[in-house]
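Structure below; questions to follow.
The complex is shown incomplete by one protein chain, all other protein chains being positioned as in the whole.
On to chain A.
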Amino acid sequence: MDAYPAEIVTPPLALMALLGCPELHAQMHEYLRSHHKPPINSVGVANPLDVGRVFGERKSPLAAGQPAGILKADWFAKHRQRRPAVAVLLIPRAEVEGAPDAWQRVSAQVGAVRGATRAQGARLVLVITSGSSAAGAGHVEGPVQEERVSTLCRQGGIERRWVATLAAGEGEAGLRRVARLLHEAAGQFYLDDSRRRLTLHNERRNPPADLNARVAFKAAALSEFRGDWSTAVRSYEAAYREIAKAAHAPGSAGLQRFFEIAAVAELMHLKVIMLLLHQQNTARALAQFKDHLKLLKKKEAQPSFFQNGAVQAAIKRRKLGETLRNSPSKASLPPGGSVGPGAFVGQLVMTQPGGAGGPSVRKLSDAEFLAHLEAKECSTDHGALAVQCLQRAEEFAEAAREQCHYSALVATEHRLAGNPAIAKPLLESIAGVYRREGWRVPLSGVLQELRLCSKALDLTQDVVAAALELCVLQDRLDIGLRSALAAEAALFLAGAQQSLAFTIDDSDAHPLHGCFALTWGFEDAESSPAESSEQQGTGEPGPRFVTALWSNVPCSLHVTSVQVAFITSRGTHTATASVKPLDRGALQKPPPPSAEPQLDAWGQATEEPSDEAATAVTEASSGFLLEPGRWVVAFAQAPNPPNGKIGVQAVTLRLGQGSSSISWPLATAKPDTAMIGAVADNMEAVLAPLARLAATQGIKVEAGAASLELPPSQSPPQLRVEALGYAIAGEKVAKQLSAGGAKRMRAWVDVPVKGQLHISACLTSTSDEGETLTAEASLEVTVERPFQVATHTSGPARTSTLLLPISALPETTDAPLLADRLPVGQACLLSVDLTITAPAPVVIMSVALEPPVGVESSAVQVLQSLGTVSGGTGAPVTLSKGEAHTARFVIRADSACTAALVGEVAVTWKRPKPARRRASSSMLPKRSSRLISSPRASLMSPNALPSVPQLTQQLSQQQPQLSHRRSSSLTHTPTAAAMTHQMAVNQLLEDLPEDIPGAGMHPPPQPVTTKVPLPRITFAEPGIVATSSWPASVRTGEAFTLDIGIANRTQGLQRVQVAVGDTSGFVFAGDRRRMLALQPQSSTHCNLQVVAHASGPLPLPQLRLTAPAHDSFLDILAGHTMVVLPSPISHVAAA
């Protein structure tokens, strides 16, 4: 809108001519302009007799035919600034009512004004003023003489209502009244003028479209003057339609004609749009936009794209201007002539100096018009216009990416306009956006602009950076251009004129992230090559730092050296790395800088690198070529860190003459970052050798630094702890300590019953520099139980004892009723079952029953040891996990006793062979042990003594009667299980020979005796004793008597039921169930007549005695058999 004149884009205001009384002009002008709504413009004429120069003469109507133009260029300005609608004649009251000469002067002024305004049809308003200095000294108050007023109206040809009075005492109220009258008069004038023009135009026959448009436009403008907006819109739209007709009419194909129509149409379109938008009629405004674009043959677009369309148009215009400026043949205007705007809108005229008649003005020919346009375009600053348009579009853009796009265009225009300093920061920010989102094609365009800007600003480093980044973008630029860019960058890097330094961090958005790739790590000391061992032998055991380099730049870069900056507690140390290619041919001889014989990268003369040379490691003193698509590995010897900790600060490539560098600050790398940069092409293929390298090098990166734990330079305290893979409860574990690789010691550690055995060792040493170093190593050993013990007791054969409860005996959970009682005075059997639970075989050497500890005379006697079942007496037997070993003992008690201690089962066992080594912990670099530079106390307390394992027994009843089974297991108590078995072994260390590697690691197995306390047994007199007797042998069919004797040894009556059960093989005669009543201290017999009908060893019939009052029973014949011989009768019969 700024391109249009103010009279077009602002609403028109009525214009008044203030005549006479010049002292009132300023006051009235100020009020009409600032306080009245709507404002009214005014011009002042001091002498009313000069009014003729204001209104002028009316022009004659147009003749028939085509007018010279569509719309006068100054018509709007003329009516707003020079053609008043109302002539306001200010008459002092004193002159109206004064002397005759004054009255005659007033009459003359009214007549002159009337004559002047009659031609234009302007309205006349008379204002009789009073109270001012101009009114004269002799003015009088009260109404004006009406006769004089009537006379003035008659002379001016106006009605009485167009005469007003304005007294000085009225102030603003008087001015408001006059202003309203003037506004009404102006509205009348514009309305009458519009009607007059339309009437006149309607009288024309077949008026041309240009004239129709002109009349409609003027009618609209006059409506706008009087504030009739709806009529104004309708009239402007009608005018625009007429212009559209004129554009499509024959004869309008000329360039100047189209230029004029386009200019007028643009003006009318602007007025229509402004009024419609002011009325908030958006739909009609959009329709007008479409009509206008269609008229000018422009493509329709959404309003949201207007800014983009303006941007594209501005860029196209700028390009056209450049083309015109660079065109060798330019059209020229006639000499001496000047082209300027004509009298009509959109017309240009040529003004040439003429003769005596003055300069001649004529229309331009088409050639002259084109020449003028061309010259005008050439003189226009299109760059500034384009930048202005783009900046406006950028301001209107709401979305970030759209703004980014416009910013790129703005930056380009700035560069073309010669402002690279403004363009460069814009381009850098835009490049960051595209780089971050991976839009490489737009990025390449931005980088090209950035490179040109940097070049214009003579910023070599930025030029090289842009070139390097550009040359690795393969999406848009061909290989030729990329190679040229790379060569340019390489030339700058190789030159010694300027020092260029690039730093590539681990950010993906870094400009050179895609140009190079670097990975690094420390070499594992155990897998270090020969040269590393050699260096260790020379007393410099510092590790080697390994870094691999990759270049995506499509040209070879001459690298002078690879430098690695290490950082230790002493400071920074820089080492030059030796280089080696991962694939053959990656290293080639650098171009010789001089004619002198040069050594290649392998330290050889001018020969091509051989296969052997390609695998060798050499110093990079002479430099090498870093070629695209190849890995190059560089090794750097790290210094000895004083405290065993070292970090890598940076890796730096020295390029060319050594003044330029590319560095990677590793100290800021993220944890676990293995690579900085990206590798182009096939990642899998190129990373395969690097993965192998990383696997062997053991890359380790810590937050903020790449660090490695190293043994100190003086007396490195290496500490290794070794022990058996698992321990068996009760034995001692040999723990071997290896200090410094030479000193070996061993200590025996008691093993807890169950759980984890945590073994830790602490080695404290003092270096020559007086620094105390502490090394720690630890190991955990799992403790297993050797076996599980179960006991089984039984009474003597053929004597069954029904033990009844004795009230004198306490009932305990450990000795349930009838569970652990044996008869007094009888030899009983005690069986001990060992079930191996250790994961490895165990050799059982002996099992013995020992008397209880601390008891002088036990009530229980061990009569006989029946030896072992599986291995025989005294013979060691090797048992694996799950196998059982049984030992039996005959015991007897002569008197009744309660919970008598039987003794302990002493099992002597050992391991058959040493177990395999499970794990080791060493102080070799980065594997296990840590070096802590600060002195610290040992984690083991010297007061921590080995605890004695406490054993509990788990009892399980297998049979409720005389035969019952118990099991004991080696377990901790709940509190003991959670304890950590600790002991100080500082005083128990024993030295091992140094010349035998591994000596003492597997000492011969030592016998271990594990004692298991047996459960307590109660020996008591039986309440009811049953005896049974039967013949040793019978024949089939022969009857025999099964005698059952039952004795009641209690002091009360006992009822015993005798029940016969299964009698397989025998025929039984009599009642199967009998109830016997036994008097106190009495006995009775129960005879059963039985006949065997089968032969062979037959189990005796099932016979159960039950004491219902005590809920006890006894199968007295269970497990007994008798031999039944065949019948002789059958034998005779057979004979």
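Here, a residue touches a chain if its C-beta (ideal position, glycine included) is under 8 Å from a C-beta of that chain, and two chains touch if they have at least 3 such contacts; residues count from 1.
Note that in this section contacts and distances are computed from a predicted model.
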Complex member absent from the view - protein name from UniProt, among "PIGQ acetylglucosaminyltransferase", "Transcription factor GRAS", "Trafficking protein particle complex subunit 2-like protein" or "Acyl carrier protein": "Trafficking protein particle complex subunit 2-like protein"
Hidden-chain contact residue, picked from the options A:151, A:281, A:312 or A:858: A:312
Sole contact to the chain not displayed, among A:204, A:245 or A:476: A:476
Residue among A:6, A:399 or A:1032 that touches the chain left out of view: A:399
Residues of chain A in contact with the chain not shown: 299, 301-302, 304-305, 308-309, 312, 399-402, 404-405, 434, 437-442, 445, 476
